[in-house]
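Missing here: one protein chain of the complex. Every other protein chain is in place.
Chain IDs A and B follow the sequence of writing; residue 1 opens each chain.
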Amino acid sequence: MGGTLGMNAQLVTAGPSAYWYLTRSTGAVALLLLTLAIVLGVIDVERWNTSRWPRFVIDSLHRNVSLLALVFLVAHVLTSVLDSFASISIVDALVPFVGSYRPFWLGLGAVAFDLVLAVIITSLLRARMGFVTWRAVHWLTYASWPIALVHGLGTGSDASGIWLLTLSILCIAAVLAVILTRVIVGWRENVALHGVALGSAGAFLLFIVLWLPSGPLSSEWARRSGTPPTLLSHPQTTAKSHRAR
Amino acid sequence: MSALNSTLTEPLAPMAQQCVPALPRVLYGVPSRGALSLEEHVAIHGTLPSTGGRGRRRARERATMLIEEIERSGLLGHGGAAFPTAAKMRAVAGARRRAIVVVNAAEGEPASRKDRTLLETLPHLVLDGGVLAAEAVGADEVIVCICESADLGIESLTRAVEERVAAGSGHSPSLHLVVVPAHYVAGQESALVNYLNGGPARPTFTPPMPFEQGVKHRPTLVHNAETLAHIALIARHGAPWFRQLGTPSQPGSTLVTLSGPLTYPGVYEIEHGASLSSLVQAAGGTTARLRGALLGGYAGSWVHSDLLSGIALSNEHLAPYGASLGAGVVLLLSEHACPVAETVRLAGWLAGQSTRQCGPCAYGLDALAMTVLEIAGGIAQARAKQRVEHLASLTARRGACSHPDGAVNLILSSLETFEAEFAEHARHGPCDGCARPPEMPMPYRAVSQCGSRGTRR
Partner (left out) sequence: MSQRARVNPIACEAHGMCAELLPERIILDEWGYPIIDGAPLEIWQVKHAIRAARACPTFALLVERDRSPAVAHARSEPSG
């Protein structure tokens, strides 16, 4: 780390790199699109439609938004690797928990990315696998989304900034709302399954409510989340003092 | 049970020595109790005409000859569809992979008892047919499927297979016994194959058909147990002998399950084209006056009592009445029963027997049962008849198997045959007969174990 410190010290004086901004923005957009994909997916399976929004349009939108989310996800991963600030290698981006920068929270991102990849690849190859297998993998989206969200809040060094927080809260609200409608509609069909869904959603909400204040929103978060000590006093890490509103 | 009992105290002359075409054929030598042992069976019918290959070329020649003999005999399937037996065998024989033979004695039809009776009393005749069919299509395995409720049949079949194994003839082809669940559609070909492949006893989407890709993805020849009994006899006595009885379009004899208010209800063997009156006479006559007769089973059609005296039992003769023999079911309904009430119960039962895999069948049969119930209760909506016809068109031919088609056929036939009674009920509600216990058997109530997916959207 000693060698890179020198190089980083030079870059520091130039201010945060373009990649730094790109990583954050693509990450945020990816989160937004993933949220939209889930909302559309649930609406799709609930068979909601109007004459202006027929089923095949909702279905196509769902598929296309998911692919767009993947594009932004890939951009997010690439720019985070290219951003020399935190020394994230491509391996760290795909294999969870092996990195040096906030390993756990970054690792969650890798997990989410792997899950999204699995879902999208199986969907593209749907014709070649049984429907039941495809659907089982597809349900992994319900796991990938909260992991992605928590990853964003945990790794973003500007988690306490108002914009990411607002975005995250809006996304949580959207997904919880749509899951609620799904549970209400499908309750009779399978009480056990929808009970578990409702319970998990509630548990996740509780986790967020409890974790945020003592976690990312606390002043000690950068250190506790595993930022390497050499970067702790870095202007970018403390950049939350000059957040763009 | 069968009225054609014999006690086998004196040895029976082999059938071939009869110079006059006569019955019984399949039921020849049927014992009054238990089953014919292998020894007794061979004493009556002789050994199997072909016993294991001596050289592949000769085996193939014999196989082709048997199929041609079956074709000349004009044998049709006895499971209900009356499909030409030889055509089916040819399709499987022509396949490239090694075939399997499945003997279908699942007999899900409640009003039919012929298959289990055959296996209870004359298992070796059926096994002969299975072995012959296996040789004809190049199969190395014969799987006999029997309904779980046929305890005696399972017992006697197990013993019969053991006898063959002990006599050294139970290995080529190998004989297996599989007990299948007791459901109405469990005996449907694709449902049977699905079950044998480890799945539930529910029909599957075809193609591919079982004869192309069935058990273990091999070409599978599925034959009704009675069909194989006839094959065993044709192989011994020839096609001309077979055609001495019956009609040109439906030659030979057939087993019929005769039930209702009779002195001796049971399983009988008749020649195709025999009159219903002669059959009823052989059964000791009726014990009550009749409303009508249900022919072909619960997917069949009614014939009103006014027309029964002129009925002959072959598909050709029954066609003008809109009926067919089906799997040889003749169910007589007494005048004490209310045909409307029976139809309501039957419609509900048939809806319950749907595996609910296909929306139109599940919803259509439910709606039909409900509408028929409303008509019977005198609370039908206006234009109930049109509603029934509309539902019928939405339900028939839109499932993966023929269950909805058969159920629709039965309900429409009931409404037509007993039009007067239905009109009475529509106007005045239930009659006295509605409260009487049902005359038509409706077993296996808990069909949801078949694996329904809960309520469909």
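Just so we're on the same page, a contact is a pair of C-beta atoms (placed from the backbone, for glycine too) under 8 Å apart; a residue touches a chain by one contact, two chains touch by 3 or more.
Please read all numbers here as calculations on a predicted model, not as lab measurements.
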Q) Which residue, A:F56, A:F97 or A:F207, contacts the hidden chain when the whole complex is considered? A) A:F56
**Q.** Residue touching the undisplayed chain, where the options are B:Q188, B:T247 or B:T417
**A.** B:Q188
Q: Spell out the interface residues on chain A facing the chain that's missing from view.
A: 44, 47, 54-56, 59-60, 126-127, 131
Q.
Just checking the interface: what residues of chain B touch the absent partner chain?
A. 77, 79-81, 83, 88, 91, 104, 106-108, 187-189, 192, 203-207, 209, 222-224, 227, 299, 327, 357-361, 363-364, 394, 397-402, 405-406, 456-457
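Criterion: only the chains that are shown with their structure count from here on.
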Q. If you average the CA atoms of chain A and of chain B, how far apart do the two points sit, in angstrom?
A. 61
